Structures are given as C-alpha cells and as structure tokens.
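Note sheet for the following structure.
Excluded from the complex is one protein chain; the other protein chains are retained at their positions.
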Amino acid sequence: MEDVDDKFLKKNKEVPLREELRPRKVTTPDGQEIEIEPLRDYFCEAQPKVHPKAYSKIVEDFYNWARSNSLWILGFGTGCGAIEMRPLMTPRFDAYRYGIQWRPTPRQANLLVISGYLSVKTLKRAIRAYEQMPQPKYVMGLGSCTINGGMYWDSYNTIKRLDDYLPVDLYIAGCMPRPEALLHGFMELKQIIRKGEAEGANKYAENFAQYKANQKAVIKDWDMPDYNW
Amino acid sequence: MFSFSPDRSQYPQPGPDGKVEVDLETGKYLKLWHGPNHPGITGNMSVELTVCGDEVVEGKTHVGYLHRGFEKLMERRTFIQVFPIVCRVCVPEPDFNEYCYAAAVEELAGIEVPEMATWIRTLILEMGRFNSYMMAMGGISGALGLGVVGQWMTYTRDLMLDRFEELTGARIYHMFILPGGVRAHLPEGFEGRMEEVLSTAERYLADAEKLMFHSSVFKTRTQGVGYIDPALFERYGVTGPNARAGGVAKDVRKDSPYLVYDQLDFTVHTEEASDIYARTMVRFKDLHETIQLIRQILKKMPKEGPVMGNLPNVLHWKIPRGETYIKGESSRGEYGYYLVTDGTGYPRRINVRGPSYTHAMALLEHLISGTNISDVAALMVSLHTYPPEIER
Amino acid sequence: MRELLYRLKDRYHFGTPTFQRDDLCFVTVKRSELRAILTELRDVEGFTHLTLLTAVDWIEEQQFQLTYMINNREANLTLALRVMLDREDATGDTIHDLWPTAATYQRELREMFGINFPGSPRVDEEFILEGWTDLPPYRRDFDTLAYSQQTYHDRPGRETHDPKTHMQKVLYADYPKGAK
Partner (left out) sequence: MNSLPNFEWVQVAYALLTLFIVINYGMVMTAVVRKIGARVGGRYGIPVWQNYIDLAKNIALRSKITHGVMFYLGPVFRLTGGVGLLLFVPTIYGSEWHQNFSYAGDLILALYFIFFGTLGMALGAGESGHPHSAIGVSRGLSQVTMAELPLALGVYALSLQYQTLDITEIVAAQQGSIFNWTVFTNPLATVAAMVAFVGTMMRSPFDVVIAPQEIPIGPPTEYHSSYLALMQTNRVLFPVAKTVIYMNLFFGGATSWAEFAIKVFCLYMVSVVIGVVHPRFRVEQSIRFFLKWGLPIGVLAILTV
C-alpha cells in the first residue's frame, strides 16, 4: 500500500447550515409569531442508552431465540446489492420461510442490511435509519465494498470500512454476493443472536462519541441532531 | 351523478412560468419525502414532494445516493481495467455498458471483432433486455399492489440468470464482452435449456397478461394517468419504450443497426395513448419480441468460429487521440458511451448517457406535478428508470 | 452530413470537422455562435434531440471542452459541437430554454467541473454530492486516491499492487523475452 499522498491538500471548509434548518421567526396560519429552531424543536435530544439483558438467563435465551427467528429487515437498498435482495423475496430463494421479512419503516425493523457500497450521502440516511430502529438491532454488511472499499478503494465518495461508522455484526464477502451467500449469512447471524453475542446496539451506545467523531469526519454538512431516536 | 373530481380552484395556480408558488408556512402544504428508504422507489433515489391534499403540487428529484465517481475512476484505469467497473454503472442491465464501451474502444483502436462474437454479443444483450423488462413488469405490478405478478416475473428472471451463469459464470455482473470479442463460446446444449426458460417465461407472461391488461382495476389505475405529451419528447429527450408508447416508432436497433440486428426480423411496437398503460403494454410486447429474437439468434447464428479478435499487449496498449460516441437501444431507451482518448494508456474521459438521466430528472419533475400521491410510485416505475446510471 | 456543414460554413465559423463515422461528426464552434447554431440546427435542420452535454478537461491546454451532442432522429445523424472554454473562470451559456433537460446536465457540470451556467434553473443547488468542500471532482487536478486515503480509513491487511508491474508478473512473466 502506498502511503498517503501528502502533496494533495484536502480542503475542509465549513458547510453553512441549510436555510430551512436555521433558527428563525415564522408566522403561523392563525397569525401568531413564533420562534422556531428546527434542529432542537423537531427532534428528541436523548442520548443512546445501554440496555441490559433480561434478568434471567432462560428469559434472555428465549428472547434471543424469538429475535433470531423473526428478523425484520429494513427495505432500504443502499447499493447495488439490493438487486440480489429481490430474489430472496421470491420463489427461488424465499427467505420468508426462515422468518425473515421486509418492513418499510425503520421503527419496525431489526436488521439493517447495508447492501453494497455506501456513498457519503447514503451513509447519512443509513445512520438515521439505524438510529431509529428499536434495540436490539443488527447490521449486516454486504459485499467487499463494505469490508474494505472493494473495487471503489480509490473513490472519493464511498466509505471504505463500514464498522467505522456503524457496529457491524456480520459481513458477507463477494461482489456481489449470491442469494445463497445471503441466506447463509442470515443463518450465521441467527447463530450469533442465539448465542447472545449480537449486542451491536449496546456497543454503539458505549462508544457513541467515537462513532460520532468518525461519522462527522466524513459527513461535512451535519445538519441533524447527534442522535435521531 | 355528482362529480368526484376535486375542486381545483382551491389549489394553487401555476404562475406564468409554469411553476407553482408554494409558501410552506401557510400550513396548507406538506413536504413529503418519497425515498430513499421507500419500497415504491426504483432503487436508491428520492423525490421531494410538496403536496396539497392528495395532489402533488411540486416534485424535485434528488439523486446522488449511489454516486461512486465512476467517470473519475475510469480515468485512473487502463483500458482493460475499466471493464470490471463499467458493468457496475447499471445494475439490472449491465451488459449494455460492456458492449458500448467495448465498441467505443474497438472503434478508436481499430480492432476487428470476429463474426461469431457479434452474434454472441447480440444474444447477451437480448438476454439482458429480457431481464430488465422482467424487472419492469414486476415493478409496475408491484407498485400497483399486484405482488403475485412480481413474484412470477422475478422467478422467471432468476431462470434467465441461470442461463447467464452458465454462459458467463456470474449472475449479475458478467464482464463477458471484452474489446475484440467475447470471453467464450456457448456451452454444449445451451439452446435447449434456453428454450425451456423461454417457454416457461411465455407461460407466466400469459398469466400476467390476464391479471394486468385484462383487469379493470389495473386499467382504472393506469389509463390516462401519467400522460406525456408527444410534443415534449424531443425537448425532454424521451427515447425508447417511453417514446414508443406515444406513437414514435423509433428504435436504434432498427434505425441504425449495430451488431447483427440488420440480419434479424423484429417489429417495433408502438401505442398511441402515452400513459402508464401504454408504456406497460409496449414493454410487454417488446418482451415477447425479445423472446422471439433470442430464439431467432440461436437459430441463425454460426455454429463455430473464433470469438476473440487480436488484442495488442494490454501493458503497452495506447489509443491515439480521438473521440467517439457509441449508442444502442437498451430496454429503457438510447444508451450511449462517449469516449475521449488522448494518446496515453488511459481514457481521457468517459461519459455515460443513460436514458434514465433525462427520464428521471427533468421529465419526472415535469410529470409529477398534478398527480395523486398514490400514482407517484406507478408513474416512476412506468418510466423505468435505474438510478445508478443517472449519477454513476 | 458534409452538405449540411458546407451549407452552414458561410455563416458560422467551424473548425476542422472529424467524421468519426458516416453518421457521427465532431466539429469545433465558437462560443459566441453556439446558441445560434444550436437553434438553427434544432429548428431548421431537424436536430431536435439533445443526446448529451458533457465536458472534457484538457488541463495541459488550460481548457475545458464542452461537447453538445445533438441528434437528427429522422435522418439518423449525430453532430457533436465542441466549445472550448478557458479553464480559469469557466462559464458557459445556458441552453435550458432550448432543451429543458439541459438544465440537469448543466447542474452536473457545475458541480463536477465547476463550470458555471448563469441563468440555468437550480444550477447552484447540490445535485449529486452533498456538503462537498473540495475541488470539483471531475477536474483532472483533483486526486481521488489521495482524497480517499486522507478521508476514509483503510482496513489493515489490504494489499494493493501497481497494475502494470503486477499484470506483468502474473500474465506476461516472460515479457520482454528473457526477462525471466
């Protein structure tokens, strides 16, 4: 690996906040004047919490069994891997028979499948989607491009390591991974969950500052609160 | 009978330049993001809708979620190294990129392609078109709530992907067409297995036709919705099935034949209505035409011959300064590669002209105002856009 | 195609045309005459279709080349007009009123090459990139590898070969002859 090219000077300017997000005065439909500050008003400011496991081991084991057999995937095709997700919903590979379902809203999903490379613009949306999912939640990285950049290793707009930004439970290698590989990945994830090792959400909460620092280093126009729960 | 159509005098009227003035703070309008995390969106893109009641006042397309900087990356790679990334420009129909790029390189470098290779290339392109149309049929039926057709279509597409796998070794990204020809011959017994796939596909398509084109609910949802005025086709760069649905019988395969299309018989299907129904119908007929073409190619193609021409040593391969543009008829319209070389071993500039570029941006923004929110998904799918080729 | 250029030659200044194929021709025009030529070709000669609009960065000559590719669908002719712009302070003329879809191309050029098109709708809005603070990425002096190395972290253990030496070693081990 050649060393970082020091001759190239990266410019890190501040990106101004978008106009509709700045604090300002507005007139409501019934004529009142109110001051709004969108970033504070519209979002909850709570920090993520570490949620302990259930008190009894038997209960926790039962819960983990239920979680592993009812994986609800957020239907968010972030990259080209999304094209192999569709065969999974259809007759040939039918992932539904393993309790895997697709949900359109992050509030009802447990598994975020990052299907392929993440451009910086999508990373922002993926983080928001991830933070809105209820705990415990799992992240699966699909394809070589989430592991180390893959064939986009020199691209200026795609991230290289997904686990810098989100706690990843499982990677599936390949470009692109076949549906059989995905199914195998789901089975592996089930094993991990059943062993009680899939605590990515707690890891995220524990190392929150570090994850945020990584995310903000890449996303220049950070125009949302730190935690979008 | 009283009228069900909404009272439009309550809605904002467009100004002289056709734009609607929207003041969000009156509380009358709602900003609604369709996507990127939305099952009704074709891929990873989003439409920012401003709605008034159930009607869309204004729509802005936002793309860039899939931007990888391909055109920049290609400039950093040698001509042969570009191949692995060129097919990733358009995920559902990657072969077209390979063909266009290979043809552009061949033209500038003066490489001869053996005849057998052109036949196999045509076969690959038609198989890719089959897949792409299957995705489109599944998409439109899914967007209208007919999930079962989507299941059948994706299943049939899987069968065709098996044939791809047999031929090229990969399901999605084949990297089979190289400058100078293709990588391999057809495997033994390929025609018979292809025939099985095609007849299965025809059986499913007959069922799908009953559920879609003979269903009165489907007609109510699609007829007269999403109308594109044929007068706008040229201003907005509408090509392919979207234009053919408006009665413009233009098809690059027919007008300026490339590969072996001049030796094949096929008709260019058109419709007059230029709405979602007509566009779906054109795709459906084209799908049958594609099945027919695959059979024809397999019958007419020579049985043996070299598949790869002579390539220079790729380490020292330099192409003199020049520029060219290669186009072809993809399943969505005119697909083109603009290649500029500067005498070095690397391309100077490659620009991909994807049909979705014009369809999903300017045209969609134009069409979307005035539609019902429920029709947005169907409208987008009926334009058959693939976001990766917009932003590359 | 040749007659067409011959007909227009008297009124406009053309560079030497390159006839790449029978139906494809590249020709350089003057920036001041571009709009008149495009309008005439569109309205009189039937080149009604804007196929693409893009730019090439000739950094050695300190110039941007804008390529307007227009197509006559009846006669199946494609004509590409090249306009050379100065690389410093690059500004083009908007043609969004001739083809509404050109506004999208111009937005992309503004973002990716930094070529401004005053008057084009939404040209200053972000199109593909978000929060981009560096040089426009498609310019030749923007180094994507260095940017990527400085911004994103590599996973240790990844091995990268220089393509030329690696391919030489793997594919052409005995080239040039006797090297082995």
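Note that the chains are named A, B and C in the order they appear, and that numbering of residues resets to 1 at the start of each chain.
Methods note: a contact is a pair of C-beta atoms (placed from the backbone, for glycine too) under 8 Å apart; a residue touches a chain by one contact, two chains touch by 3 or more.
If you're wondering where the values come from, they're calculated on a predicted model, not measured in any experiment.
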item: Displayed partners of the chain not shown (whole complex); value: A, B
item: Full-complex contact with the absent chain, from A:F8, A:Y63 or A:F208; value: A:Y63
item: Residue of B:F218, B:F284 or B:Y386 touching the missing chain in the full complex; value: B:F218
item: Among B:Y65, B:W119, B:Y133 or B:W152, residue touching the chain not depicted; value: B:W152
item: Hidden partner interface residues of chain B, rising order; value: 4, 30, 32, 38-40, 54, 141-148, 150-152, 155, 211-212, 215, 217-218, 220-221, 372-377
item: Residues of chain A (touch criterion as defined above) contacting the omitted chain; value: 44, 49, 51, 62-63, 66-67, 69-70, 75, 90-91, 94, 96-97, 99, 101, 103-105, 107-108, 110, 134-136, 229
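The criterion applied here is as follows: only the chains that are shown with their structure count from here on.
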item: Chain labels contacting chain A and also chain B; value: C
item: Centroid comparison with chain C (C-alpha atoms), farthest chain; value: A
item: Separation of mean Cα positions, chain B and chain A [Å, integer]; value: 29
item: For chain A paired with chain C, centre-to-centre distance based on mean C-alpha positions, whole Å; value: 36
item: Contacts with 2+ other chains: residues of chain B; value: 64, 67, 69, 72-73, 76
item: Set of chain C residues in contact with two or more other chains; value: 128-130, 137, 142, 144-145
item: Residues of chain A defined as touching chain B within the complex; value: 26-29, 74-80, 82-84, 86-87, 89-92, 102, 104, 106, 117, 119, 121-122, 125, 129, 151-152, 154-158, 175-176, 178
item: Chain C-facing residues of chain B, complex; value: 63-64, 67, 69, 71-73, 75-78, 81, 107, 234-237, 239, 250, 255-256, 313-315, 322-325, 327, 334, 336, 338, 340, 348-349, 351, 353, 357-358, 361-363, 366, 391
item: Complex contacts: residues of chain C adjacent to chain A; value: 128-135, 137, 142-155, 158-160
